[in-house]
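With one protein chain withheld, the remaining protein chains of the complex are depicted in position.
Let's look at subunit A:
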Amino acid sequence: LGVCVCVSKNVYKVDDELEMTMVCHRPEGLEQLEAQTNFTKRELQVLYRGFKNECPSGVVNEETFKHIYAQFFPHGDASNYAHYLFNAFDSAHNGSIKFEDFVMGLSILLRGSVREKLQWTFNLYDINRDGYINKEEMTEIVRAIYDMMGKYTYPALKGDVPKQHVDAFFQKMDKNKDGVVTLEEFILACQEDENMMRSLQLFENVL
């Protein structure tokens, strides 16, 4: 790992504002990343090129991430969902996504096994990482998703549509009706849903 923190101070007091702390992050070697993920060298190179172009410093912070994500959803407000997405990618929970995090997340989502994908999704929903999804967490996620739709939808969003959505979800997922969904319940319920299983293959040619 090459994390270099280059700090340089200026001699002149007047130019204190030019004092720069540049945190530049170098990712692990190409071979290591290839071993850790399911991507080939070429694909990693392509990914890194794009990543480096957007973030020359080597890390993405949450603001940049939200900004980038919001551009895909011009109708609504994608910032909440982007926040949860960011946390799902940021495995080290230090407020920034390095290239390794980025690539490992992608590897799971695109090339991982069904169980890994479902586990990633479970992690996304489980906001406080306690191993259980409760109704509040789910409601927040669903609300964030509905926020991305924006105001102008058909049919118009009336009533508490997110809440109804969450109730339907819990009906399906919570087998033992204890108010929380565990990882096993989640995986079981998803595997029963054929539509969903089929859709999982949908994004495999994303790269």
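The rule is short, and it goes like this: a residue touches a chain if its C-beta (ideal position, glycine included) is under 8 Å from a C-beta of that chain, and two chains touch if they have at least 3 such contacts; residues count from 1.
Going forward, contacts and distances are computed from a predicted model.
You can't see one chain of this complex, but its UniProt record names it "A-type voltage-gated potassium channel KCND1", from the set "A-type voltage-gated potassium channel KCND1", "Globin domain-containing protein", "Neuronal-specific septin-3" or "Proteasome assembly chaperone 1". In the complete assembly, the contact with the undisplayed chain comes from A:30, out of A:30, A:92, A:114 or A:197. Between the chain not shown and the residues A:36, A:153 or A:191, the one that touches is A:153.
Remark: the omitted chain is touched by one listed residue; of A:52, A:115 or A:175 this is A:52.
Where subunit A meets the omitted chain, the residues involved are 2, 4, 6, 8, 10, 15, 18, 20, 22, 24, 26-27, 29-30, 41, 44-45, 48-49, 52, 56-57, 72-75, 145-146, 148-157, 161, 165, 206.
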